[in-house]
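Heads up, one of the protein chains got dropped from this complex, but the rest are sitting where they should.
As written, the chain order gives the labels A and B, with residue 1 at the start of each chain.
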Amino acid sequence: MDLPFLLYTLLKIVVVVFALLTAVAYTVWFERKVVAHMQSRWGPTRVGPYGLLQPLADVIKLITKEDITPSGVFRLVYLAAPCLAVITALLVFAVIPFGPRTEMGGIDIFQITDLDIGLLFILSVSSMGVYGIALAGWSSNSKYSLLGGLRSSAQMISYELAMGLSIVGVVLLTGSLSLRQVVDNQSGSWWGIIPHWNVIPQFIGFFCYFVSAIAETNRLPFDLPEAETELVAGYHTEYSSMRFAMFFLAEYTNMTAVSCVATVLYFGGWSGPVFGPEALQTVLPLLWFFLKVLAFLFVYVWIRGTLPRFRYDQLMAFGWKFLLPLALANMVLTSFVQAVRYGG
Amino acid sequence: MLNEYFSSVDLLVLKPAILLTLFAIGVLLTDLMLEPEQKYLNAVMALAGVGFAAYSLGPWPLGLQHQMGMAGADALEAFRGAVIVDSFGIYFMWLFLIAAALSILISIRYLEIEGEHRGEYYAIMLLATVGMMILAIGMDLITLFMGLELMVISIYILTGYLRRDRRSNEAALKYLLLGAFSSGILLYGMSLLYGLSGSTDLRIIASSISQRPAGDPLVLIAVITICGGLFFKIGAVPFHQWLPDAYEGAPHCVTAFMSVGPKAAAFALLIRMFLVPLASVRDVWLPLVIGVAIATMTIGNLAAITQSNVKRMLGYSAISHAGYMLLGIVSGNENGLKGIMIYLMVYAFMNLGAMAVIVAMRRKDIIGDEIDDFAGLVYKSPTAAVLMLIFLLSLAGIPPTAGFIGKYFIFLSLIETGHYGLAVVAVLYVAVSLYYYFQIVTSMFTREATDNVVPALSPGIRLALGVSLAMTLFIGLYPNPIIEVAGNTVASILR
Partner (left out) sequence: MQSVLPSLFFYALATMILVSAVVTITRRNAVHSVIWLISTLLGIAGLFLHQHAEFLAAVQVIVYIGGITVLFLFVIMLVNLDEAAKKKQFAGQWKIVVICAGALLAELGFFIFKGAEGFYFAEPAGGSLQPNTQLIALALYRDYLLPFELASLLLLVAMIGAVVLAKKDLK
């Protein structure tokens, strides 16, 4: 482990985190704009052209607000919970490949690290995300927070199973847990027109993944942990200022992360039509990747603008009685097909 | 050859266990379709499972080897040496199937009275039997441990099966906590064995332990921890406290099952461990086993005297029986091991028989496990009283019954190997045991009946009692066949 390698990695992390935070800030703007247009409103318009500076204003507002710690909280956990939420959300990006292997000084610049067990890493990190929320709910010493935390842990545990099982289909097709290999496996096309993406053989798996991913990120229509009509604001009721902003940040980072993972697993990652001059070829994959992620984020917002919230028992029944069996069936079917294809 | 991971030999060796598993799952499924008054069909299905397993096991006493057309051959290895089917394993598998069948027979009526007649009971019992089979044929630490856990976890559940009964709940909790603790100790010992040899195969462990210097502290610790765990599972002193509570609290039919099947399975594991991996360090564990055997016989027999609850008394008597069987390990020669094998088989019949009578005593509103409940039984149901007398005589080891044969070989082996003191102590304790067994007998034959509720001898219990009685008397009067079989069995493991 030599020094340049370490420095390069650090640099990559800094760049990714910086780009990500900017992207997340503009995801908020994007959401507000899209929802507004769906509801025949304008959305943010005041700060900058098309309200483009709105995120910046929001950040300044959140930072400068008074940070209130309610009495009776368990301080250490109360302070650590938002950090935990953000860290687990950010960690996912450590293994996501944003583009094909492009070396600069012997080091891949489009991925922080290519783990052999990339997919497992993502699963394990996202499974830890529940702690930020559950502990925030518990340590706030408030009934609303506690209920929000409880709901979220139940929800995340239930849907994590379906998510993990739906991913197994992709792993079976690829034969590897490395995300880069997952993408490489999707290069090419059928008959020159239909891209060789996993979403086509794995459409059931994709459906399960995306639905449970929405539930995992606590977004509508699965946003019961923070259902404002029932629980004020759920687990982060007692949080204010920067700490509230961190939960906010974690939620949107998770959305982005889930979109990135869905792109990588099911939509061929950075692959896309190749055109233009030689110089463009380095940037083009990044563009495709970005556009695909953007499309997913749009779907997120679209769903939010369209669907009503589930009732709690419906949520659990849907997860356990429909999604989980479906994901299991998909896994069995996929392994059967693979076994027939490659011989027992 | 199916493929390189799973061959037809593997399938054949595991066939009894696979059949039991299939029938266990089948019971779970058909249970959904049965009306409450048809629940006895679950038992029929479970019995069919046991029957098929027995059929696939092959003709007693040759079993699988005979099926493979290799009668007289050494043994059958499967799963890359993880299991080995020799006469020893087949003998025990038969024993477990018999215990399971008899226990199922006596359960039907009892569960109906308790209002807890459900398919899960039989499913768990069959799965426990699978665990026991694995214990009898396992040759690999991990396989053995999984079999052990499958067995004991099933038994924990069965112990607490009567959810509305506080005694049952308490017994299950005590058993679970202590059992989990002892499994932990056993596992620690096993991990040391693995650390010493770098393998989980018992034979490789045996060879690498025999190469170690004498008095190696690590071997010492491994032996002590493994003995601790094993002694717990057979209910030997000082790890016996769970046993009377679990026996008393568990449903009668479960007490019957756990006093026979899991006990024999634990002995199978104990014999395997002592004769294969720990054979070369015999002088390390021998004093330990002698001490534990004496303590077990002492506490088991003396504590049984003061009991007023028959199940609890049989619990303590089970402890003392474990003590006698440990003596067979102390002598360690052919007759000693033969004695253990016969003892376990005989014990299955006589203890299940005695428990079947107790199960019959359970009627509406009468639990029927106190000595007072047996008062004047002879006037109410002479059959039950006489059967109980015979089973108790056999448990005490009185000559015309089967119990005598087991004790005879163990005492004989003690004298052969020069443990005269131990033999004297053991015989003295047999006299003590007569005293407490006769407490029940005097209650049955000399006291006035306090009520006139006749024991309910349902068809299932009748059949179980008939089989137990026949075997108890047959083995007692004409022991030659079982002596021969046990001799072959011991020869296969001593080889």
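As a convention for this text, a residue touches a chain if its C-beta (ideal position, glycine included) is under 8 Å from a C-beta of that chain, and two chains touch if they have at least 3 such contacts.
What you see is a predicted model, and the numbers here were worked out from it, not measured in a lab.
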| item | value |
| --- | --- |
| Omitted-chain contact residue, chosen from A:A23, A:I117 or A:A295 | A:I117 |
| Which of B:M146, B:L302 or B:V386 contacts the chain that the document leaves out | B:M146 |
| Among B:M93, B:I124 or B:L243, residue touching the chain not depicted | B:I124 |
| Contact partner of the left-out chain, one of A:V17, A:L150 or A:M316 | A:L150 |
| Where the unshown chain meets chain A, residue by residue | 74, 77, 115-117, 120-121, 123-128, 130-131, 134-135, 137-138, 146, 149-150, 153-154, 156-157, 160, 164, 177 |
| In chain B, positions touching the absent partner | 4-6, 14, 21, 28, 79-80, 82-83, 118, 120, 123-124, 127-128, 130-131, 134, 140, 142-143, 145-147, 149-150, 153-154, 156-157, 160-161, 163, 172, 195-199, 204, 208, 212, 216-218, 221 |
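In this section, only the chains that are shown with their structure count from here on.
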| item | value |
| --- | --- |
| Inter-centroid spacing, chain B versus chain A (mean Cα positions, whole Å) | 55 |
